[in-house]
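The complex is shown incomplete by one protein chain, all other protein chains being positioned as in the whole.
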Amino acid sequence: MRSFIIGRFQPFHKGHLQVVREILKKSESIIIGIGSAQYSHTLRDPFTAGERHLMISRSLEAEHITNFYLVPIEDVNSNPLWVAHVQALTPKFDAVYSNNPLVKRLFYEAGYSVFSVNLLNREKWSGTIIREKIIRGDRWQDDVPKQVAEIIEEIDGVSRMRDLTRTDAINGHTAP
Amino acid sequence: MRSFIIGRFQPFHKGHLQVVREILKKSESIIIGIGSAQYSHTLRDPFTAGERHLMISRSLEAEHITNFYLVPIEDVNSNPLWVAHVQALTPKFDAVYSNNPLVKRLFYEAGYSVFSVNLLNREKWSGTIIREKIIRGDRWQDDVPKQVAEIIEEIDGVSRMRDLTRTDAINGHTAP
Amino acid sequence: MRSFIIGRFQPFHKGHLQVVREILKKSESIIIGIGSAQYSHTLRDPFTAGERHLMISRSLEAEHITNFYLVPIEDVNSNPLWVAHVQALTPKFDAVYSNNPLVKRLFYEAGYSVFSVNLLNREKWSGTIIREKIIRGDRWQDDVPKQVAEIIEEIDGVSRMRDLTRTDAINGHTAP
Amino acid sequence: MRSFIIGRFQPFHKGHLQVVREILKKSESIIIGIGSAQYSHTLRDPFTAGERHLMISRSLEAEHITNFYLVPIEDVNSNPLWVAHVQALTPKFDAVYSNNPLVKRLFYEAGYSVFSVNLLNREKWSGTIIREKIIRGDRWQDDVPKQVAEIIEEIDGVSRMRDLTRTDAINGHTAP
Amino acid sequence: MRSFIIGRFQPFHKGHLQVVREILKKSESIIIGIGSAQYSHTLRDPFTAGERHLMISRSLEAEHITNFYLVPIEDVNSNPLWVAHVQALTPKFDAVYSNNPLVKRLFYEAGYSVFSVNLLNREKWSGTIIREKIIRGDRWQDDVPKQVAEIIEEIDGVSRMRDLTRTDAINGHTAP
Partner (left out) sequence: MRSFIIGRFQPFHKGHLQVVREILKKSESIIIGIGSAQYSHTLRDPFTAGERHLMISRSLEAEHITNFYLVPIEDVNSNPLWVAHVQALTPKFDAVYSNNPLVKRLFYEAGYSVFSVNLLNREKWSGTIIREKIIRGDRWQDDVPKQVAEIIEEIDGVSRMRDLTRTDAINGHTAP
């Protein structure tokens, strides 16, 4: 059985890693969709799809996990097209793991087996919380695989995120 | 005279039906634009354009209304192109009925006669209120034509909408 | 059973009308997709989706056919998304009629029953041939329903098409 | 040295004019990007790119400033593509002036010299404040170059903006 | 009277310059649309919109022509939206000059006065012919304003174009 999971992975953290391990106990292989692939350089989506690709593959390799497929998936601005969009970009799969009600509903209406995900330590292992820690200067390095912390360092990610927090001091000189 | 009206019709309700009847007293035929056609499976826009097409045509047929044109219209992300987009997709029309100030302004600047719409029973016959009733489990079936209630039943629309209300329990597994 | 057929209908001709009649012998109702809806004002696609909507609905009404759904469908530039795009815009259907191998293959892979279409008089009843006649000034009015000929007249369609044939006399002043 | 600045210029006001003058003290010429070019007819973006083009060029001509390039720039919905998009549409430049942290970060990561902008009189010379004054009927004409006030008059801009403020009185008749 | 003309200007040549001069004899000012603005780096469209912007503005300044507006215009993939797209991006105009039948037809149907353009020396002053000369190594510099030749030199345009002519030697390693 091949399973599918999708996330934004901003950044990839230990909770994600745990979920991947759990799914692989019941599946031959896992397809990991990197969602919202076209976004980066915002407070909610600071890292590019390429940076996230590297975070995930280095972390999984360090765990000697090799039976995974990584697929960046750009958003399509239309829910009824979304499942077909995922199907076109990924190898065929049988099961979908998600806790997102929309993702679950769309795959359910398309006839897939849909399962919930059992998350641990959600008060720490959460993209939102980790991004807030990075910005505030709190310690966040223990919440992500070591490889992820190294990549954020390499790409100067902390100062990128802090730059993005500074409020726009000039009206009328818009961001893109 | 051919008249144009546009709505999202999420869902088509008795207030909409009343408006169509009123316009047809003064027009030979009516073009009904199904707006935001590319959206579905959200709390604000639960039904696909195809489902809404069916709701409207079955309800009007039951009323023996036949002089209407139904046209799904996808949003274009640019107001200055919107009138041209509507014109390209619809048979020619002379009058526009709307209570939306932007719709009225855009057609007014394009040289159309623009009229307001006289709505009855707005505390009940309102898409927002009907969608809330569906989700809460209140009785909503009397606020829509019988055919619309049947279609929502057929497509399992109530449980679709309830699924969409459940808050996302996992951070980082994004919706499309 | 509800059936689906798609065409560009540039313009809607007697062959199309014949096909609609045949399908309705075996189906409760027919969904007619107006393909390539966003195009017009080219030699291959001279008429807007709205003009084609009018051609088809007036022709079918004259035949007292009322169990049809007309749906303009804009192209999506990706084959694997196309079936989902059609599904989102149309009422549900069970059977697909087409002679286009790609249309047939895509619906077949999506699990639909797919049937071929039996066309009569293809040396006359063909969009390409009728467009050529219009441009050359040959008699084309007998190949389309009377209502279609009237609409082309009303919208000044013949001189629109002839204008489009004149070769571009200036290099570097591009078309849109 | 050629410098680049981008704004939405809704509308172009005396603060913008002052910034252009300052930059031209240190640059041979200035490229002025008219951002969010595809938007108009909203409260935040009432004027079309063409109307803004006219506002800026007439104001600068009145000041005998001629060493400027005006370039409308549509948003691209992806930050990582934005700098390349600007580069493709504009003559080459060396320096970027902005107070927007995202604009600054994106150009900084792309290797440009990025400078802050020194704004005067921000409690008056601000697009947001001027748009509010126009809507409320307060005197705003002194906050923009005389040419801008004339253009807003010509295009009936004040009544356009007031039309846009009236709340939507009908549910289900959506805006585009 | 304000007039509008559109071209791809790949590159801007002496024929274009001549047309601009002619139109300005009958118009107060001219809006020059740089068409197909999003394309570059192909044999048909080698130069970016920004490079073409520079070619035109430098050439006109050298002629002491200042009453012009330069507006890059990206293609929209739908003829019926094209006039609205041009209108949104440009200051208002009264007359359109073109020899392109589609451009003329679209503006004519939208109610504009449309005029033909009188081109001189078309066997030499033609974008296609000049691009061929550049690639073959023939003398082309006399067919464009001196400023255009300088810009093509600055941006290394000749070797860019020659690179693009080399046939793709590997199957399956596609161009973007």
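Should a chain be cited, it is by its letter among A, B, C, D and E, assigned in written order, with residues numbered from 1 in that chain.
The rule we apply is simple: a residue touches a chain if its C-beta (ideal position, glycine included) is under 8 Å from a C-beta of that chain, and two chains touch if they have at least 3 such contacts.
In this text the structure is predicted, and so the values were computed from the model without any measurement.
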item	value
Chain not shown, its touching partners among those shown	A, C, D, E
Selected from C:Ile23, C:Val71, C:Leu106 or C:Leu164 as touching the chain missing from the view	C:Leu106
Options C:Leu24, C:Ile65 or C:Leu119, residue touching the unrepresented chain	C:Leu119
Subunit E residues touching the omitted chain (full complex)	38-42, 48, 160, 163-176
Footprint left on subunit D by the chain that the document does not show	76, 78, 80-81, 83-85, 87-88
Contact set of subunit C toward the excluded chain (per top definition)	5-10, 13, 15-16, 35-36, 75-82, 85, 98-106, 109, 117, 119, 122, 126-129
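One rule holds for everything that comes next: only the chains that are shown with their structure count from here on.
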item	value
Subunit A and subunit E: spacing of chain centres that average the CA atoms, whole Å	44
CA centroid of subunit C to CA centroid of subunit E, Å	35
Junction residues of subunit C - those touching two or more other chains	38, 40, 48, 87-88
Graph class of chain-chain contacts, one of line, ring, star, complete, other	other
